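All protein chains but one are shown at their positions in the complex.
So, chain A:
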C-alpha cells in the first residue's frame, strides 16, 4: 500500500527532486557569492544569543585560549556543538565568512527536508490505510489527496525563513534536524534513532523535552490515526462495519518499545553528558554548562530585543520578574497535558503543535523555529484543508516579517523610532502564530469529528446525498446536519 503511494507520488511529482536541488543550489549561490552583502547573521530575527554562530566562534576562541567557553556571557550553546562546528569557524577570511559552516547548515537543511518527506509518506500511508479500514476512504477521495511528504519538505526547503536561517549562520538548522530526526525515528519505530534525536534536541535547545509525549505515543501506538473510538464503534457497531480485524493492531500500545525508548534515551543522555564532561573537564564542568545553557534559557538574562514576547522582561518591574518568568514557562507546560489528552491519537500533529507552541513562547525565538513548524504544517495539508484564516495568516506572517527589519532599523540604527515599534511587530507576530496554532488544532479536531460523523450511520447518508452534489464534502458541512 505504502509503496504504491510512494510510486504514485514519485510518478506524479518528478519535480520534487529538481526543485529540492534548485533550493539547495540557491542556498549555495547565496552563500558563496553574497557572503557579506546579505548580513543576516546580525539580524535579531535570525540569530539569537543561543544560536548565533558568531558567539560560538567566540566561545571556541575562549576554549582554545584555555578558558572556559562559557566565560563571559557570550556563548550559551552546547559544548558538543562547539567541538563540531568550532573548527569550521576558524578559517574565515575577509571575503568568505564561515563558508564551511554554511555548507554544514545547507546539508542539515537538506537532510531535514528528506526526513520530513519520509515522515510525510509514512503518515499518508497510515492515513489512507486507516481511512480504508474505517470504510470512509471512498468518501474522502484519495486521488485528490496531496502528496503531503513532498509538499512539507518543499515548503521547508523553499521557505524564505529557512533560507534566511541557513544563510544567517545560526545553529537552528541543526536543532531542527535533531527534532525531525527524532520524529522520523519514532515514525519508523527506530527506537535508538528517536531516542538519539530527542536527547540531542533537548540538549541543544531544552524546549524539545516536551516532545517526549508525542514520541512515546508514536513509538507506543503508531502513526496518526482517527480517534480510537471510531475503530471500536466500527467493530462492535451495527451492520455497516466492513472492517478487517487487522486494524486492531493499531490500537495496541506496545509498552515494550516505550521502555526500550526510555532505556535508549537514558543511555544517549548519559553518553552526551559524558562527552560534555570530557570536553569541559579542564574548566568548571557540567554544573556550569547547565547554568550557562539551560539557566540562561530559563532565566532570560539577555534582554536584547528579539521577535519573541520577552522584550517584556526588559520592562517588567524587578519585583515581579520571577513571577512572570514562572508564568511564561508554565504556559508552555500547561498546554502539554490538555493537548496530549485531546490529540493522543495523532502524535505527529501533537508534536507539530508542541513545536509551534514552544517556538512562540521560548525565551529566544528565531525564525528558524518558525520555519520548522511551518514545514511540518505541510504534513497535515489534507487534514487541515478547511483551516480558517489561512490567507489572513499568510499575509500576517508576510507583513510582520517584512515590517520587523524596518522597525528594527528605525529603532536601533536610525533612532527615529523607539522600542515600541519593534515590540509591536513582535506582538503581532506572536498573535499570528497563536492564531495559527489555535486554528490548526481546532480544525484538526473538526476533521476528526467529521470522520466520526462520516462513519456513523446518519452521516453516511448525508454523505451519500452530498456526494451527488457538486460541492466539496468538507467536514464542516458534516458537523451541521440539516
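The rule is simple: a contact is a pair of C-beta atoms (placed from the backbone, for glycine too) under 8 Å apart; a residue touches a chain by one contact, two chains touch by 3 or more; residues count from 1.
We take it that contacts and distances are computed from a predicted model.
When the unshown chain is looked up in UniProt, the name that turns up among "GTP cyclohydrolase 1", "GPI transamidase component PIG-T", "Exportin-2" or "Mitochondrial ribosomal protein S24" is "GPI transamidase component PIG-T". Across A:158, A:262 or A:312, the single residue that touches the chain missing here is A:312. Interface note: of A:53, A:74, A:210 or A:384, the residue touching the hidden chain in the full complex is A:74. Think of the hidden chain as still there; on chain A it touches residues 42, 54, 57-58, 60-62, 65, 67, 71-74, 301-305, 309, 311-318, 327-328, 331, 334-335, 338-339, 342, 360-361, 411-413, 415, 418-420, 423, 427, 430-431, 434, 437-438, 441-442, 445-446, 449, 453, 479-480.
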